[in-house]
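Left out: one protein chain. Kept in place: all the others.
Labels run A and B following the written order; every chain starts at residue 1.
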Amino acid sequence: MTGTPIRLEGCRKTFANGTVALHSLDLDIRPGETLAILGPSGCGKTTTLRLIAGLERPDSGRVLFGEQDVTALPIERRDVGMVFQNYALFPNLDVAGNIAYGLKIRGVAKARRQARCAELLELVGLKDLGRRSIHELSGGQRQRVALARALAPQPRVLLLDEPLAALDAQLRERLRSELDQLLRHLGITAVFVTHDQGEAMALGHRILVMEQGSMAQLASPQAIYQQPASAFVAGFVGNLNAFPVLERSPCGLKVMGGELPWSTGEFPDILYCRPEHLRVATGNGHLHGRLVAQFFQGAHSRLLVDIGAQQPVLVDCAEASLCQVGDAIALSASPRHLFQLPSFGEVRP
Amino acid sequence: MSSLAHPALATPRRHWRLPPAATLALVPALAVLVAFWLLPLARLIALGSERRDGGATAYWQVLSSAQYLSSLAQTCALAVAVTAAALLVGAVVGCFLARQRFFGRSTLVALLTFPLAFPGVVVGFLVILLGGRQGLSASLGMSLFGQRWVFAYSLIGLFVGYLYFSIPRVILTVMAACETLDSSLEEAARSLGASHWRVVVDVIVPGLAPALVSCGAICFATAMGAFGTAFTLGTQLNVTPVAIYNTFTNYANFAMAAALSVVLGAMTWAVLLLARRLIRQTGATL
Partner (left out) sequence: MKRTPLFYGQLLFVLLVCAFMLVPVLMSLLAGLTRNYFQGVMASGMTLDWLNQVWTAYADTIWLSLRLAFACALCVTVIGVPAAYALVRMNNRFSRAFEELMVLPVAMPGLASALALLLTYGQLGGFRSSWLFILVGHVIFTLPFLVRPVMAVMQRQHLPILEEAAASLGAGPLRRFFSVVVPNSRAGILAGVLMVVTLSLGEFNLTWMLHTPMTKTLPVGLADSYASARLEVASAYTVIFLLLIVPLLIALQAVSNHLSRGDRR
């Protein structure tokens, strides 16, 4: 399957009760790309997906698949494949019946339908389960059937609405990597909506972060994480420490609890640093404070350090720290991990 | 804690014996039902199987008489026809009212469902108003074609009457069932290319099927046992409830009436049981 590029031009959507779901949205999705739409609830991500699918029509603006303007086409004529949040499998059909449904609609001959069905069952790892009733399937198996069903008619575009949200953590991890391999193998243009930033970063070639009906940033996962466009994006994707700057000092900037190294001539209002880039210093450090809490989380430990500011500083270290709660602690940071952000917004630690 | 000392709460949840008071609460209802329904019914069944005058039992007489069998068949056919028509009309109306929103919708719903509580006799009277000798269709036929269209006193009139109180029941049931339909199933079908009619056939009808089956069974049972409407429209109509009434009142043949009503009841109950079995089988689709 070769990918189809998708394009949204100036799409607006307001709901009947007056809430604006989307302010004018312009979006270019490259052929064969997997785009993750990420954001908190109410940001407009599901509306965007439904606009692309054809389940909603924009109040103004256009939706194009390649060169074709599909704005006026309802979903049943757009040739998209959609995987729903709760899978929406037809309870009156067995697994094979569900997968073959789209083919049946298109009038594909029975033999060909059965062959394609077997092909897809193999692809999603559910060989020989064609005759099963959908009630006998586990959550992970249902998800795969939903995927197979959407892919059977070879759609131009694959759309997924929070595909892994209904699964438990371990299953989610496993299916995440399987989905990733599948999408890369197929080369189809895929758009999926999620509120899980880990999922967005793992599966997406690019991430569209949305905030209250507008685009906050559209970039690769690395760019979003390392060069967030705003405080909102920075706070939503990963954790962030904010250090309001008090005054200049000879080798850097004075903040609450110490001094941070800063070399350029600029004088930012706030300096930001991610928790995993702060280190517990053995001797003297840039910041001094007291260890308030410690959480062992398996792969890393999270420390909360009180430096006298409103909120404690978050530090992620790879091993459990040797300090006890209440001890004095010193932190150090490298200048290249400190950054400033263009807009002034609330940062969630 | 005092709750742990409470004997009823001390045992594990699964074997929690209910306080005897709860079972006792059932006794009055049980007593009334047994005394005034179960025992009398048993006697009724027994009456039909008594051998009279050294001849056949009343049951045998019923089952071997062409007249009674034909009236049973006719009653059954009428009930089936009413059920089918009511399901069709009621489903279309119910779906429409449940899924669309427009001005005056709730008024329409109220108007369509209040005939549910009309007794059969009143419905019979309304049918006479519609299709009797002085009725609407008679005047209409007179003015259009110079011939009165009188249908009230025939099986057609009975059909119309039964339809009158069956349609509201189906509408209410379908409306309630539509609320529980999962819209993501319809969206999924549409995403796979299904047109509006295919969505109706492949998703909506299977989704409504259990409600339609159970409602259809109730409509059938009601139509089988309905008496008031037939009584108002004339006792010459050959339906079994009327036959039972005639046998009892005019011929004072208690045993025959008993046998007929038991046979009628058994048929009705069998259909209800079948419907419930069907629903439970496809219960997985709910």
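Observations
To be clear about the criterion, a contact is a pair of C-beta atoms (placed from the backbone, for glycine too) under 8 Å apart; a residue touches a chain by one contact, two chains touch by 3 or more.
Predicted model only: the values in this text are computed from it and were never measured.
Partner chains of the missing chain, restricted to those shown and counted over the full complex, are B.
Among B:181, B:205 or B:272, only B:272 touches the chain left out of the display.
Listed residues B:81, B:122, B:213 or B:278: the one in touch with the omitted chain is B:122.
One chain of the complex is left out; on chain B, the residues touching it are 1-3, 6, 8-9, 18-19, 21-26, 28-30, 32-33, 36-41, 43-44, 47, 89, 92-93, 96-97, 100, 102, 108, 110-112, 114-115, 117-122, 124-130, 134, 136, 164, 167-168, 196, 221, 224-228, 231-232, 241, 244-245, 248, 254, 257-258, 261-262, 264-265, 268-269, 272.
Keep this in mind: only the chains that are shown with their structure count from here on.
With centres taken as mean Cα positions, chain B sits 54 Å from chain A. Residue ranges of chain B in contact with chain A, taken from their complex: 182, 184-185, 187-195, 198, 202-203, 206, 284-286.
On chain A, the positions that touch chain B within their shared complex are 53, 55, 74-77, 79-82, 84-86, 88-92, 101-102, 105-106, 133, 135, 149-150, 153.
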